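Shown next, in structure tokens, is the structure this report addresses.
Showing just some of the chains, left in place.
Naming follows writing order (A, B and C), and every chain is counted from residue 1.
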């Protein structure tokens, strides 16, 4: 018989987070003898829609979609469903008739990181948010962070700037925030793409500014374990597990099972105490 | 007479062909700006047919045409701009602004047609603003449109707060995947835009002015052409086609996307130049641009169909663009 | 006199240049009025004022008895003034029809009436009796053909006053003759013309009256019938110019060959040419416009490709792959079109002159010795007589003739000792011509060898030690000494020799 065909479209493939996810996908597919097609949308949702259309031409059975935009992807989801393909969203949900969504509790991640940050700076002082690309998971983290910070009456959110989830930009943006707010005590970065740039800026400034983030990327884990690291916490996600679960769910659906609409994955608070040994 | 006299007979008129149409010769064909792009397209298609057996299905051809439409529509305005010797980097951002605005107004309850009109008007307006800076203030196009690219993107983000706008009325989807006489709407819109642009550029005085400005702007001005006005219109057209592309995009995505269109200016430029239009203006054709856009679309689609690793796709695409331009370069250089 | 156009007291300054001062010009209906003056005298500037391109600082323009100001070119055109510019104003990628009707296209409704435009363009060229391929872009036409398109364009404006700024500079006599015929015909229709040319014989052939400018000042006007060449020259130059051609040195018995073109075939099926250039001589390239002289020169130096090329320099085989390699081998070229091939118009005079000769101004091996550069430039400029405020003046502001002198100046101080001068005196006034001839002789006296491409028969006859006559891409004859007569050159240029007829060789 024809081997099972799995297509996965990523929002980007130059982030270790998604690269790890892709590796797990390949391993899992290999173990069940499935064929895999992968595309990279470069954060362009119209390209992503086209990529999905192309994969549908190849008669895939399962579509794993990591949407760069939840609403924009809907027509691709519709086409896939029309073609009888099982669709599971991963990491960020997609609108439309997806069969299931496997993703982190992003709001919780924001809350977790910013609570931790608030406590670490003694519940008082100025903090800033290093924002990212405006897509749902990221926006959710910011929302969660703000909710957490609101619980500290003496903490003031003095600045929100966009580091574009990219090291170099995050570096200069954080440098500027540090200059603009000499009393800055803490920074929350929406993911580890930006956090490493922010850390470089903080280290170079020599100031005691605490940094928390989301993801649990390998560099973040390493950085956290250095003595006196300013990087104190990351709310870790599980990209490999996400994709493994997604494949499982998709297969189950294909075999006729009734699958849950949403499979929220807990995030895990990682700090110096438990960083050693953690990896995706 | 001081100068060398010559026999009168050598100075007679070519009486053969006043008013006669240009003969279609092989040499004439090769001199046409679309000859090499067309050959390139055929070759790439052939390669894809052999590399992937799903490439040459009716469904996939429909697929390619639809995918190409947005870039192809934007590239129409870009062609006009480049023919005058300019460039427009703002097209992608203007598309995002037009699209989010139209979507936002619809969702906020404005009459849907009015919302579309506002979205298109804003795209046109941005184009006209580019035109004013370029044509009347004499500022360099690349930097003017780099600035308006930032401005339009910023406005789209401010307007939407960074969130996509969804909940559009269902009939909007018609522009994205409806069909007219069996042809999909994005393709219909694209073809209509190309037809109009062809008439404009090849059969109306305005088109002559566009080519003339790119060939020799000062001389064109001396001939009595209102160069600034032509340029204004040309940039306006670029804004307009961006806005039309925005409608197709909004309909395809059923949402207004503030992040849409990043890097689209480069795709459009690539389509124009791969279609044989000279980047320094004055030479080229709208048909060539359609071929160029198809070439890029076939590449994108074909590489996906063959299942090439996305990282490697970058390299192959770059290589093929180089090859295509190498083959079609102007050999009469001096 | 029945004057339809009067310019009074026109004054115009550019930064650092007083281009025109108190100029008068009075043109009668149906008259051909010559405007004479040396390079930089202000002729083109005056015509640009008349056609609305520049605004005068002072003075009035009176047209048909009413005082007018032309805010721009369109005002002038609307008032019935047409102009053929000295510098080409054509669109390179459009064809002749499109160029002629640019800005005034014939329409059918909203659409172009392409057939009608093509017909009337063909009619115009039929009237001019020139052979122009209407379907190819202008840039594929020869310089002369382009000039005719310019003229055709101005004619199609149906102007009442037609300005022709050096239209004959790129025409053959028969083509010029056609132009004069048309001018005479227009005259009978009451069209007035202002005609600028450095060819005084043309003035006597076609003009009625003459206004002379010198250094931006009005010198006087006169009827053609009341003057002669030497008086005109004196008015223009302010002194008498004797014999314009310096004496030819006696032929040197054993002058060594510096450049031997043993075989040069440009196109695969084209003719194969061979010629030799000897130390200390001027070898004229004569022929009709389009006979392949420029092509040959460009192919020799490697600027254009050649199918077969065997060249020796000083007895040694050389490839001459490109102009740079040719320069290394000692060959320099003064290109035919100064504006598009000769000058870097944004550069100053100094920068233009030194661009390919930094070897002379090296300091500490890698750097430009700016002091030395300036000193040398000043000396060369003086020698060639470039008229400009300073050596740092941008060449784009110089008059046509002065621009030409700048390109010539580039080679005067160079190690290149084989020079190719393509139409070196095109657009150059009589006084400066004599100076350039003297310069050329001085160079050959120092051992330089020069190829002079020229469409001026007297220049060919007066300056060449030997003449290669081109016809349809082939060197028909090489004449020397007593053989060099106008008649002989003309015969070879226009009649195929018996030999080549027998071989059935034809260029086209």
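Methods note: a contact is a pair of C-beta atoms (placed from the backbone, for glycine too) under 8 Å apart; a residue touches a chain by one contact, two chains touch by 3 or more.
Note that the structure is predicted; figures quoted are calculated from it, not measured.
Each chain type appears once in the displayed model; counted over the entire complex in the file, the copy numbers are A x1, B x2, C x1.
Everything that follows uses one rule, which is that only the chains that are shown with their structure count from here on.
Distance from per-chain Cα centroids to the pooled protein Cα centroid is smallest for B. Ranking every chain by how far its Cα centroid lies from the centroid of chain A, the top place goes to C.
Chain A and chain C have Cα centroids lying 71 Å from one another. If you check the complex, the residues on chain C that touch chain B are 53, 73-74, 77, 85, 88-94, 98, 102-105, 107, 110-112, 115, 118-119, 122-123, 125-126, 129-135, 171-178, 199, 201-202, 205, 286-288, 303-304, 455-458, 460, 489-490, 493-494.
The touching residues of chain B, when paired with chain A in their complex, are 54, 57, 59-60, 63, 66-67, 70, 157, 161-166, 173, 176-177, 249, 252-255, 257-263, 300-301, 304-305, 307, 309-311, 313. Only residues 13, 37-40, 42-47, 49-51, 53-55, 57-59, 69-75, 95, 133-135, 139 of chain A touch chain B when the two sit together in their complex.
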